[in-house]
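The complex is shown incomplete by one protein chain, all other protein chains being positioned as in the whole.
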Amino acid sequence: MTKLTNLTIAQARDKMAKGEFTALELTEAHITAMQAKRSLGAYITETAEQAREEAKASDLRRQAGQIGALEGIPLGIKDLFCTKGVQTTAASHILEGFKPPYESTVSGKLKAAGSVMLGKLNLDEFAMGSSNMTSYYGKVVNPWKSKSDPAKLLVPGGSSGGSAAAVAARIAMGATGTDTGGSIRQPAAFCGITGIKPTYGRCSRWGIVAFASSLDQAGPMARDVRDCAIMLGSMAGHDAKDSTSAPLPVPNFEAALTGDIRGLKVGIPKEYRPDGLSDEILRVWEQGIEWLKAAGATPVEISLPHTKYALPTYYIVAPAEASSNLARYDGLRFGQRVEGKTLDDMYKKSRAAGFGSEVRRRIMIGTYVLSAGYYDAYYSKAQKVRRLIAEDFTKAFQDVDVILTPTAPSAAFGMDENTDDPVTMWLNDVFTIPTSLAGLPGLSLPAGLNADGLPLGLQLIGRPFDEETVFKVAGVMESAANFTALPEGV
Amino acid sequence: MIIQGDTGDWEIVIGLEVHAQVISKSKLFSGAATDFGAEPNDQVSFVDAGFPGMLPVINEKCVEQAVRTGLGLKAKINLTSVFARKNYFYADLPQGYQISQYDMPIVGEGTLLIDLADGSSRAIGIERLHLEQDAGKSIHDMHPSKSYIDLNRSGVALMEIVSKPDMRSPEEAGAYLTKLRTILRYLETCDGNMQEGSMRCDANVSVRPVGSTELRTRCEIKNVNSIRFVQQAIEYEARRHIDVYENGGEIRQETRLFDSAKGETRSMRSKEHAHDYRYFPDPDLLPLVVAQDFVDGIQATLPELPDDKKARFMTDFGLNSYDAGVLVAERASADFFEQVAAGRDAKMAANWVMGDFFAAMNSGDYSWEKPPVSAVNLGKMIDLIKDGTISTRLAKDVFIFMVETGKDPAIIVEEKGLKQVTDTGAIEKAIDEIMAANPDKVAEVKAGKDKLMGWFVGQVMKATQGKANPGMLNELIVKKFQE
């Protein structure tokens, strides 16, 4: 029999329905695995006891015939989602010890669907980063190893690095992520799993620690496309508590996996081939196009002319919103306080001690671009360019049904690389940020390995609220890719 | 108002920013209650306390109230408006920003007519009205080294109503606040209670030589909690500016506090930092769009406003400007008056309402919900005067009994026997008795001492317990002495 931890959510769901094992057994297997792989640093807080209780309750519900879409499925929750009574840190020292008296809408919906929470997953501090190296609670290690240098520690990507590492290492069947500029898709690509950032407004932001409100969006990270579809079905939906939540019904995403993409037009943006893009990335992209052609879809070259401005636009908009969203961490009502002689002294000391360097840097950039005399040149300008970037996509989607691009410009890199210059680090998100600025759904799935045996991801981008087409095309590509490689120790 | 300085005459330029707490059950962006006087931090949602992941959702009633107020100020309603974050750090500002409106407020330019003591009126421009969140409250006297923070008020909806710098004297500023409060109360959009802080005023004051049109540096006096104090603060501040200018100094733009005990303003230490509020559209909220139908629907339910009501009272009831002004100062007093005056002598009704009735109202624990005398009974009493059942003099007694017992005036007249005597024979008999008892005084009158006639009237009144019809009594006495 396959190890319980190696099953997909869909497989476990079907086997539990047949009575092959219980939710408690499935959860125990994951708790054991989680505890055995603590060296990955994937979890900030483990909630094993609570998970057992939830699993027992799930088994009782099943006996009573109440079976949710994720009944008995053990999941990890990114530590950016507030979980009632369970420490929620956003990977920041400033929130250490904070126990929210409320449950985020998305994690609450997952609970309501019958899932079991294994613990809170590590991330870049306040979701700011692409390497998961900025967490106060330690770096997350990518479970994949480079063939040429197996001793080298690789990053899992970020900001949902704990989520990606946990799913890849089989210490959670699925996980929640959040994506502001690529924080689901880039770590999914680095860890050889699948993740989707749905359309902005598809999942409620209520109860998720905010980074950049106009960009933040929750989404699932799992082993395959079907599992993502199942999870998103439970996570999505209108929430009256979030004014930006879309008042739309939730489609049956799993039902969209028909395998039939004949006649679909797939946009291939010519601007996604920047100078210096590695051959291995180009190759996997070409391969993806071939798979789609073979399945009866038509590739169409498209132009997204403002692509090169997405990164600078993002690095004005996101820090600006963050500088304001993070003002509430002042040592007064929750989290860490450093005493001071005056109120301002307390603020400055608490925030200096509570925030790490990347967060401080972004708060300062955001403060600057909003300040008197600079607002028009930076913030307002960026918001205008953002519209042009969004309009590029609108125009492209008049001709195509979905867009295919690489997810990231490289495979996972070493922990000792790329970290000195913030701008170089940000280049990791060059392919994911435009989608975020336009609020579109974007899915990353593993498409192959590079020469070093590390996974590479491809990204599918859809029209607003058309996650179904994205899933459908992703399902076809997944079958064609037949990505069966596993990280070390699985 | 012109202030004479050592170097010449000065004019004051005043603009007022009024923060009016919107009447609503729950807060602007959360479902917590807005009642005054709750236990500390009891009316606080996690949204109001700025907890991680909490998001604002706007209260439709607050939007309606802002539009209603805008219409009451004859202002332009902006069908699309935008909420922006005003970023600054303060202990009672939990989010680290206040959600307000910046370059796209819900209400644009309007006007307000102020009524001055000399009976004249003047139009003051309204610059804008916008919706914003209130902050919490810092209490500084509970601990030697700490300030205590209560967030009950955090997130309560405020309308910031900004005037143009159109006022030229403390009197005009007072008249503006009085009139604005009257209109807000008519509209039932703010209770106007300055003591409880549901209406607060910041005054922007500058001065300039008479004849100049320049706008000199202004100082903002924060949170003054009565109209009288606003006037005192403006006057003090204007004289301070003049002193500084006349001594060759410069006024620094700053925020000042009014110390009502000392009657002076002082610089506010906590506001010394240079401010840079970094306004930007709140990404948690989308543009607020109201339909023209929604606005029209509110327009259709607007009450008659004080200026219109005053004009109508003058035309329909023949009241003078002063009386009409006093009566319309509160919607309840105007309604009360109209009920009393309906189908009656309006001038007499006005005199009774503004005289004995207002005096009774102020003398005890009364309110418009629980008036000392009901409008129905006061009306009936006036009817009794008009039909001659009681004299105006007797009516004053009847009124007192009405206050004491709440009874119908006709019943009081009956029970107390206060019906006026109009029987000529009875009055003549009383006169005859008094004359017979005072032959010396009769002789004096007859000798030409007319003044004593009044003494006889008084004596007869006394003998009839005040019930003799005064007109008839006077007539009969004159007749008797002529006999």
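When the chains are written out, they are named A and B in that same order, and each has its own residue count from 1.
Everything below uses one rule, namely that a contact is a pair of C-beta atoms (placed from the backbone, for glycine too) under 8 Å apart; a residue touches a chain by one contact, two chains touch by 3 or more.
As a working rule, contacts and distances are computed from a predicted model.
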item: Identity of the absent chain, which is to be given by its UniProt protein name, from "Dihydroxyacetone kinase subunit L", "Aspartyl/glutamyl-tRNA(Asn/Gln) amidotransferase subunit C", "Putative branched chain amino acid ABC transporter ATP-binding protein" or "AAA+ ATPase domain-containing protein"; value: "Aspartyl/glutamyl-tRNA(Asn/Gln) amidotransferase subunit C"
item: Chains on display which the left-out chain touches in the complete complex; value: A, B
item: Sole contact to the chain not displayed, among A:138, A:251, A:299 or A:312; value: A:312
item: Sole residue of B:8, B:119, B:249 or B:287 that reaches the chain not shown, by the stated touch rule; value: B:287
item: Residues belonging to chain B that touch the chain removed from view; value: 24-26, 30-33, 39-47, 49, 57-63, 89, 91, 138-140, 142-151, 257, 268-270, 273, 276, 278, 280-281, 283, 285-289
item: Residue numbers in chain A that touch the chain omitted from display; value: 97-99, 101, 200-201, 214, 240, 243-244, 246-247, 306, 309, 311-313, 315-316, 323, 330-337, 339-349, 351-352, 355, 360-361, 363-365, 367-369, 371, 374, 377-378, 380-388, 390, 421-423, 437-439, 464
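Everything that follows uses one rule, which is that only the chains that are shown with their structure count from here on.
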item: Geometric centre distance via CA averages, chain B-chain A, whole Å; value: 58
item: Complex contact set, residues of chain B against chain A; value: 46, 49-58, 85, 87, 89-91, 94-97, 147, 149, 276, 278-280, 283-286
item: Residues of chain A that touch chain B when the two form their complex; value: 81-82, 88, 90, 95, 98, 100-102, 104, 205-210, 212-214, 240-244, 320-321, 323-324, 326-328, 330, 332-334, 343-344, 347, 367, 370-372, 375, 379
